[in-house]
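Worksheet for the structure shown next.
One protein chain is absent from this view; the other protein chains keep their places.
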Amino acid sequence: MPYRDEQLTEEKVFKDPVHRYIHVRDRVIWDLVGTAEFQRLRRVKQLGTTNLTFHGAEHSRFNHSLGVYEIVRRILENFRDQPEWDPSERLVCLCAALLHDLGHGPFSHSFEKVFDLDHEEFTRAIILGDTEVNAVLRRVDEGFPQDVADVINKTYANKLVVSLISSQIDADRMDYLQRDAYFTGVSYGYFDMERILRVMRPLEDQLVIKESGMHAVEDYIMSRYQMYWQVYFHPVTRSAEVILTKILHRAMHLYHSEKYQFSLKPLHFESFFNKEISVEDYLKLDENIVYYYFQIWQEEEDEILANLCRRFVNRDLFKYIEFDPGNRYRELIELKEAFAEAGIDPTYYLEVDSSSDLPYDFYRPGEEEERLPIHLLFPNGELKELSRLSDIVEAISGKKRTDHKLYFPKDLIEQLPEESQAKKRILEILRG
Amino acid sequence: MPYRDEQLTEEKVFKDPVHRYIHVRDRVIWDLVGTAEFQRLRRVKQLGTTNLTFHGAEHSRFNHSLGVYEIVRRILENFRDQPEWDPSERLVCLCAALLHDLGHGPFSHSFEKVFDLDHEEFTRAIILGDTEVNAVLRRVDEGFPQDVADVINKTYANKLVVSLISSQIDADRMDYLQRDAYFTGVSYGYFDMERILRVMRPLEDQLVIKESGMHAVEDYIMSRYQMYWQVYFHPVTRSAEVILTKILHRAMHLYHSEKYQFSLKPLHFESFFNKEISVEDYLKLDENIVYYYFQIWQEEEDEILANLCRRFVNRDLFKYIEFDPGNRYRELIELKEAFAEAGIDPTYYLEVDSSSDLPYDFYRPGEEEERLPIHLLFPNGELKELSRLSDIVEAISGKKRTDHKLYFPKDLIEQLPEESQAKKRILEILRG
Amino acid sequence: MPYRDEQLTEEKVFKDPVHRYIHVRDRVIWDLVGTAEFQRLRRVKQLGTTNLTFHGAEHSRFNHSLGVYEIVRRILENFRDQPEWDPSERLVCLCAALLHDLGHGPFSHSFEKVFDLDHEEFTRAIILGDTEVNAVLRRVDEGFPQDVADVINKTYANKLVVSLISSQIDADRMDYLQRDAYFTGVSYGYFDMERILRVMRPLEDQLVIKESGMHAVEDYIMSRYQMYWQVYFHPVTRSAEVILTKILHRAMHLYHSEKYQFSLKPLHFESFFNKEISVEDYLKLDENIVYYYFQIWQEEEDEILANLCRRFVNRDLFKYIEFDPGNRYRELIELKEAFAEAGIDPTYYLEVDSSSDLPYDFYRPGEEEERLPIHLLFPNGELKELSRLSDIVEAISGKKRTDHKLYFPKDLIEQLPEESQAKKRILEILRG
Partner (left out) sequence: MPYRDEQLTEEKVFKDPVHRYIHVRDRVIWDLVGTAEFQRLRRVKQLGTTNLTFHGAEHSRFNHSLGVYEIVRRILENFRDQPEWDPSERLVCLCAALLHDLGHGPFSHSFEKVFDLDHEEFTRAIILGDTEVNAVLRRVDEGFPQDVADVINKTYANKLVVSLISSQIDADRMDYLQRDAYFTGVSYGYFDMERILRVMRPLEDQLVIKESGMHAVEDYIMSRYQMYWQVYFHPVTRSAEVILTKILHRAMHLYHSEKYQFSLKPLHFESFFNKEISVEDYLKLDENIVYYYFQIWQEEEDEILANLCRRFVNRDLFKYIEFDPGNRYRELIELKEAFAEAGIDPTYYLEVDSSSDLPYDFYRPGEEEERLPIHLLFPNGELKELSRLSDIVEAISGKKRTDHKLYFPKDLIEQLPEESQAKKRILEILRG
């Protein structure tokens, strides 16, 4: 039997708190799970610094990747009898689902921002490079790694396959909403996935939803909206991310400044600081490594680096206030000046962070990052875009909501001498 | 107001997936949570290597410690109107509950075994030493750190207080059973805690259970029994622990052998290898640090250390068979010889691991590690020991069940040349 | 001790699937639960005919009434330390919560419509009349029954008390959404009630929500919206209600027509048919009694009554299509004519049923049925109306959504002879 079709003699399962069991029959999937690159995802948290806000959120990307695979597996089981579905696409779907986050590094969001990375590029590079994952995929077929990469890259010819993994109601989102809700313990994030899977239909190049499932999809969109504002954009989490970003900036700055001597040299970071990162270097840097450096750097000579690391490691975060830099630009400048005057370097101790979410959008050709709309399928074969039928989806559709917060170390400000003019000015502005 | 009685201006909560919310009103508790030593528990997994078997089990001891605190807080709320309860013991109970696991290091079980440690000693040392935790406790009262340590140490005068944290139906066990069930996703581990809390009564120096709650307690004992065999003693988890133990032994061996030069020196382990561990050194070693070394050591020159580290990091574990060394002692010796002959060092590649659990025991004076029985309280004031009333508890009471497994690297054996006599002998014995 | 303050020697609990336990300490509450009028609520389903659509929905109003009581009890426990809360109002709140649905008869919605009843009037009449409930309440104080009735009637002086039981975020709604979701098994209907209770504050004459709880309230409003469209207005349920209504109309018609002789006289319905209903008669009619008649009437001589009863008892319901009588008024008339021509009495076999919901509304003075808005309380003491802060609430706020369906017996139409002109015309119109 060709490797592509090889089945395990007995189905294997992973116990999963969200989907109960994750089922594996294909030898290819089993082998992929066993690769070093996939196992590495155990050492990257799904939600980065969120565990500092919601202590249950320690789950890894390994967790989530298996979950996305399982959802796609169930969708395809439902599709077996659908004439519009081409069963020969099954394996590429399952592999792409499993591997779609393979390129995520530690604290992806912050690392991507500071070092100008794109985790999707690394996903491709790992799939196509000299890796165990690549070796497994090549056993299927010489071109198979490229196929999998194309699906993840959204350039695969069969757009229906792409939309299983990346669309506004894809397996990726369905897994993370439920999983992140489960591990944080919040009551949002749940929706009737079983129903959505039952009403999903392949139709030409897209996944559509039978109209009878409209309310289940509405509920899913609302879950997404709630999770964004309640969990993903939580200001305490963002405060930790601000500090993380500042640590990376400071370490890079020190690395490039000739005179500073690290007690612990940032070996694992060098290629990042030099912006020449090989796949091999990239794979070596997981969250344990990052934490190792931060823990040691708590005692670095550079007081800013040491202080920021102590804050991150011991969860001694920055405080925040609402602050829209659009309206309060002048105050922001004054604040920076007052910080500098008080001896608190504003480059590292003051940050405006903005979050914004577009919970659902319909197609707006020509715009950056076009999003495929969700279409409802009527018994007569007609398709209608979701927001035309749902008031509540219409209400949030295409509306970007933004939230700005200013982060600062309240303790340092309070420690300034009472008579300090800078302190007074700072407190005045912060009070608003 | 004295620090002991100080309340937060507004109650704080932590969202918790198991108890929904964890409520904090006392300033002392809030301050303890903020200490570096307590925050460190975020970097120690509650279940060590179990996440290699149950991928959801990534939760930390920080999680669990808050949970135990919350259960004790709820018990004491129920006790408010009980004449046998002395309300002045409240704060010491809450602090002991929160801090009872403070001395846990990374992969406690394995570290304790290899280095002859006792995490309870470290808990005491951290509470009584020069730490942030100690400073907070001392603000309550000079003798307060000692009181908290005594409760955890089970030497506190008021045994009722002790039994909240350590007895056969204490807050510690009630939290971890539910929490570990939640994060692993297994359906065992649940029981009606709310009912147990409602029927718990303080009575002289022990916690007793109103007889009407007997079945809830039975169910709790059964949950414990199931969790031990289904989760805590899972052979895949134990396989990972075997490898971990071997890594520590090998690194210690190399450290003490004069000629070996580590590419990455085991700085963080030195005091462990020399068995002279200060609290400061101990606190520095968390699971991130351990992982850091193991990841780097994958490329050490010593092939055994490198191979074991690669196995641990990439979850390439030992296989196992049932093997009772009591009956098969001679075969075990032969196996070691055959391993040695085949060039696979049996010291690092062969291990019999035995697990055993005593799910419930009544009092047997004079035995090592006496366990306080669970008493049921009848309306007429009479007390009866649980196993006298419950058939199923009686069935497992005092019965130690032991399970022996032999762990070995199947891949290395399979790679031996076909004609190898040692290989044949090994396979023969393993087949049983 | 006055009866008002009397406590049970030991707290009693009811096991409840939704709130886990319902706790009773007050003798008055315990005695009320034991009255015949309250026990009668066991024989009235919470959701009428919904169990014909969702088979789990067999729960009674007894269930729900205990649940509302429990929620109010928890709210008041949180209010203990709130200076704006008057603790002497506690008992009237608990009693009103428990008894707020006391006047519900069988299949309330349909009965109220057909017989022009108002269950709230009956609630008052039972509380103030010669009943066991009244006797218990009078033991508290001569005027106490009136106080309880006033709270339920929304005429009680202290509007804060009223708003616990009837407002847009009251204990009634919070219970039924969760309870109906639990018993139907739908995934909508859940929200974080524990959080909402934590952020509720008494403020002068209203319940307000601390601003930090905004998203929990949003989620609650969305749950309500989903439950209305997914459960409460489900067309199959409405079909059963249409038939029920028709049975009542037909039986009343036959009762008033002089010549018809019932085999089973509608004794229990007589006062309803004559629209002179005493409290005593009202209390005697529960769902078992109604079912008894319908079962026997399956064999009445009158074919329409018998047929409708058979349909109801055996769940042989009417089919439906979307049909807006505003646009299709002429067709509706034609349809009636064709039905009559075909010998299917349109009075009993054709019905347009419209459902509409106003999920949330802010204050619009002067309008019929004004609804109190939900106010969010900011740290600075400011109050803002919910829909001004929440896009999604704003989207559905004040917007009545209506759904029209036409119900008809498809089987009877299909049995008409092929050549029937009426049949052709009927099918044509139904096809749209």
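We call the chains A, B and C, going by the order they appear; numbering starts again at 1 in every chain.
FYI, a contact is a pair of C-beta atoms (placed from the backbone, for glycine too) under 8 Å apart; a residue touches a chain by one contact, two chains touch by 3 or more.
Not measured: the values here are computed from a predicted model.
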{"item": "Option touching the unshown chain, where A:Arg4, A:Lys159, A:Arg198 or A:Lys284 are the choices", "value": "A:Arg198"}
{"item": "Among C:Phe14, C:Trp30 or C:Tyr260, residue touching the chain not depicted", "value": "C:Phe14"}
{"item": "Footprint left on chain B by the chain that the document does not show", "value": "186-188, 190-192, 215, 218-219, 222, 225-226, 229-230, 391-392, 394-396, 399, 401"}
{"item": "Touching residues (missing chain, whole complex) on chain A", "value": "13, 20-21, 194-195, 198"}
{"item": "Chain C, residues in touch with the chain not shown (by the definition above)", "value": "14-18, 20, 34-36, 39, 42-43, 51, 54-56, 58-60, 62-63, 66, 182-186, 284, 286-289, 291-292, 295, 313-316"}
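Operating definition for what follows: only the chains that are shown with their structure count from here on.
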{"item": "Length of the line joining the C-alpha centres of chain A and chain B, rounded to whole Å", "value": "32"}
{"item": "Euclidean distance of C-alpha centroids - chain A vs chain C, Å", "value": "44"}
{"item": "Rounded Å distance between chain B and chain C, as computed from the means of their C-alpha atoms", "value": "52"}
{"item": "Multi-chain contact sites of chain B, meaning residues that touch two or more partners", "value": "20"}
